[in-house]
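For this depiction, one protein chain was excluded, whereas all remaining protein chains were kept in their positions.
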Amino acid sequence: MSYIHFPVIAVMTLFMGAFLTVVLGRHSKGVRSFIALAASCVSFALIAMLVKPVMIDGEIISYWMGNWAPMSGYAIGIGYEVDQLGLFFALLVVTTILLSAVYSIRYIEKDSSQDFYYVLFLMLSGSVLGLVMTGDVFNMFIMIEIMTFTAVGLTAFRNTSFGAVEAGFKYLVIGSIGSSFTLFGIAVLYGQCHTLNMAQLSAMLYGNHSPATLMAFALMFTGLAVKSYIVPFHTPAADAYTTAPSSISMVFSGMVNKAGVYGMIRLVYIIFRTVDMPSVQTLIVLFGTVTMFIGVTMALAQHDFKRLLAFHSISQIGYVITAAGLCTSLGLSAGLFHAMNHTLFKGLLFLCAGAVLRSTGTTNLDQLGGLSKRMPKTTLCFLVGAFSISGLPPFNGFASKWLVYQAAYEKAVTTGNIFYAFVTVTAVVVSVMTLASFIKVTQAAFFGQLPARLADVEEAPGLMLLPMYIMSLLCVGTGIFYDKVYQYLLDPAVRAAFTVSNYIDRMMGDGYAEAAGVEDVFASNPHFSYWNPVIWLALFVIVFCAAYICVVTSKGSRGQILSDEGGAEDGKYATFFSGEKALPSHVAGSDLFWGFKTDWKGYFRVMEGLHSGIVNDYALYVVAAAAFVVVFTFAFLR
Amino acid sequence: MNFSLIGALQILFKILIFPGLLFVVVIGLFLAGIDRKLVARMQKRVGPPLRQPWFDFLKLLGKETIVPHAANKAVYLAAPVIGFTGLVVMALFIPVFGYSTFSGNGDLIVLLYLLTIPAVALIIGGSASGSPYAGIGISREMVTMMSYELPLIIILLSVARKVGGSALCFSLGQIVNWQASNGCLAFHPALIPAMLAMLLVIPAEVGTQPFDVAEAETEICEGPLIEYSGAPLAVFKLNTAMKMFIMTALFTNLFFGGVSTASLIGAGIPAIALDAVIMVLICIVVTFLSMSLIHAITARFKIEHLFKFYWTVVAGLAALSLVLVWFGL
Partner (left out) sequence: MLKNAIAKSMMRSPWIYHINTGSCNGCDIELVAVLTPRYDAERFGFKLAGTPRHADIVVISGPVTSQSKDRLIRTLAQVPEPKCVVTLGSCPQSGNVFKGSYSVEAPVENFVHVDVAIAGCTVKPEAVIAGLYKAAEILEKKREAMNK
């Protein structure tokens, strides 16, 4: 069997899994878990086997469903086309699916109607995987629809918990508006070009925009932006990520909003190739910068663990969009790298939140505390995730954020546009604020004092810890060996995005792109030289071990280290409480960053007003933003 | 990299003695002593001897280390060492003018992030001690960090723009070399606001008065350090001293990078030694201006005022520089 069938089989396996769950998995828990695991393993293996031919050998897979190849230069059938960019996102998707499936086994064991959970989960997985590999715009729309409706179902899965149905409803409304825009855009496009194949569209639209296609661009751009939850479309995401089960929140932030990001990249880089225009770059970077800033400031104001993570998801997508919108090879590498890292660390953090929720029954940061004593493994994983997302060296978040800054500032100095310099500054400041809000979680949930209520909380079971460990290792590994990641994953994907003609020729036959006048603008190779995490880490570990031995373990001349393991009530080991008898006292989430919050209270008041929780308002934001994009497109795009 | 024995010994020398561990520790504690002496002299006191930080450090080594009930022991004991290690490794990235451990490279953004490691270590350590005072302390430390990070990045970008022109330049080595041929950045009028801003960023980064809101001993009992005693506390105090040197050395490289003597007396060990001496002298001046002077004449900020001060006055100065540099001054 040749590997050109693998993409379709991978998608079909997941959909078949959903079907089989309905048929066989109604009564047996084992069968359900087995089907989900088996389907996700198979699709993971199939996609992983494509790395060699596609990423390393540089082949692009094209596959016509039912062998409906183009006739007389027009694509009729549905085509799957897996280029390096698509495969990059497909890898993120299958990794997320697999880890989430493993995590789900224990995580949802106490929920009712698990068969529905698995059906929806597998449908969602299949649709996102299909979305990133399809070569047909309408097929993409169908996948978006399946994705949206399964996601709505999963959002409201724990419908007994507070706000789940409401979140599902918001998601439904906003998601449907987004889908409608996409559909409308596709319809306009079809009317103009009489084809739905991406490659052919790309060839036809290259440097050839009529008002109708510009309208289609604006609508599709908005529709896909809704799916990637950038501001101002982020409003349903915050609720959905909070109320969905954590395994699903991880899927949402790991692949569902990546699907939107993928769609936007595909749209502006391949289908319309509008990203070379400075005005489009400005538009995307503006959206990205606003997204990362509003996301992170909203996150600072949250005191629910998962809601905070949800706003960080929004904020990190802002980084991805900003970097991708710069339209330099360094920028797109940075964006893709950050997208990948975001999948890893945000997934990890959502899994940690899930472990905390399962053990303690709450994610309210004002009611948690001191969990590091009871859940040390979760704490370790959480710290890895928190340091990664805050971009501390040598974790992966640092490597990608560093590339984002470099890309943004390179853009600033080469174009002489001071706007991009302020984008760089914003990105750095947002990064510090990200650190701040994760310090808040660390203090409020994992360190500090353990409330009596949580005194006998238990560590998460091994099957839940396993995906967390894997993701932690990946977070560290991709941070240290980022040059390998660049070489094998990012560079091919970036090249694919910049060489449109390959994409067109592979699907429509050699010479098609040339005939349509498509020229590839190839960008130079990014250089990274100054940061060598391997040497740095080696130094760090050596010096750390030496210093640790000197400080902590040496005996003799030095003072002893006394710690009271027995837990006897000796005043010596009590927390200093100004001389009083130490009472349980914990500085919780809402108490932190007081000085910052008072200085920004005007801003927070406005933001609070804007996030009213009323779905009508949110729908209005979407429509208003769509109007803005349309006006912008017609005013500035040439 | 050369793996011969001599090469390995050279690297070991660089890490352990110069410009790594020993150099940073000795000069850091020396600067801390000078700071205390200068403040005392400005208040018409005699002041402690210059060796005082050494005494403090050694004394703390000899005290018991008490790990409180509420603390997470492993994190509590490891945190100061992580901060210390971060500083030692960072010192290797900061050149002594032309001379540095890793062939003249120190990326500004990497340095910016490495600088956060000691602060994060302090925060995590304080958080792990389980004290409510430490909770308030880490909150303030974090807000302080958010405050100075904005001006700091604008300063770094201004310098990068000035040196790189229309090319991306984040290399500290390149910045120093540029100054060797084009004159120190401190004498370029467009960068004077940035230099003033940097002088104000240093004390917040190090945490000296009036920006020591996080460790305010009179209000919140030393904040994150409240439960620490003995050797871990000694390491934290050492970290502060080392940060003093690293920040002033960074300042020297950014704004006075061109005063290397290598061009006068030829490259070699005497030039490096002389450079090191010059660098320490400039560091002393910077310590005086940015830490001792401000310490002696001001009282502690409130945290919300600190934040406002940095995001308006200091960031404004830095942004002024960026705009001036951007339009070719």
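We just call them A and B in the order they show up, numbering each chain from 1.
The working rule: a contact is a pair of C-beta atoms (placed from the backbone, for glycine too) under 8 Å apart; a residue touches a chain by one contact, two chains touch by 3 or more.
Note that the structure is predicted; figures quoted are calculated from it, not measured.
Q: Among the chains included here, which ones are touched by the excluded chain in the whole complex?
A: Looking at the complete complex, the unshown chain comes into contact with A, B.
Q: Which residue, B:Gly62, B:Gly165 or B:Gly183, contacts the hidden chain when the whole complex is considered?
A: Of the candidates B:Gly62, B:Gly165 or B:Gly183, B:Gly62 is in touch with the missing chain.
Q: Can you say which of B:Ile138, B:Leu185, B:Ile226 or B:Ala241 touches the chain missing from this structure?
A: Of the listed residues, the one touching the omitted chain is B:Ile226.
Q: Extract the touching residues of subunit B with respect to the undisplayed chain.
A: These residues of subunit B touch the chain that is not shown: 36, 40, 43-49, 51-52, 54-59, 61-66, 133, 216-218, 220-222, 225-230, 233.
Q: State which residues belonging to subunit A touch the missing partner chain.
A: 556-559, 570-572, 574, 576, 579-581
Operating definition for what follows: only the chains that are shown with their structure count from here on.
Q: Which bits of subunit B are touching subunit A when the two form their complex?
A: Listed in rising order, the residues of subunit B that touch subunit A are 15, 21, 61-73, 75, 77-78, 80-82, 84-86, 88-89, 92, 102, 105-107, 109-110, 112-114, 116-117, 120, 123-124, 127-133, 135-136, 138-140, 142-143, 145-146, 149-150, 153-154, 157, 160-161, 164-168, 170-171, 213, 221, 226-227, 230-232, 234-235, 302-304, 306-308, 311, 322-323, 326.
Q: Which stretch or stretches of subunit A touch subunit B in the complex?
A: 370, 372-373, 376, 379, 383, 387, 391-393, 398, 402, 405-406, 409-410, 413-414, 416, 418, 421, 424-425, 428-429, 432-433, 435-436, 439-440, 442-443, 447-450, 529-532, 535-536, 539-540, 543-544, 547-548, 551-552, 557-564, 567, 572-578, 582, 585-587, 591-596, 598-599
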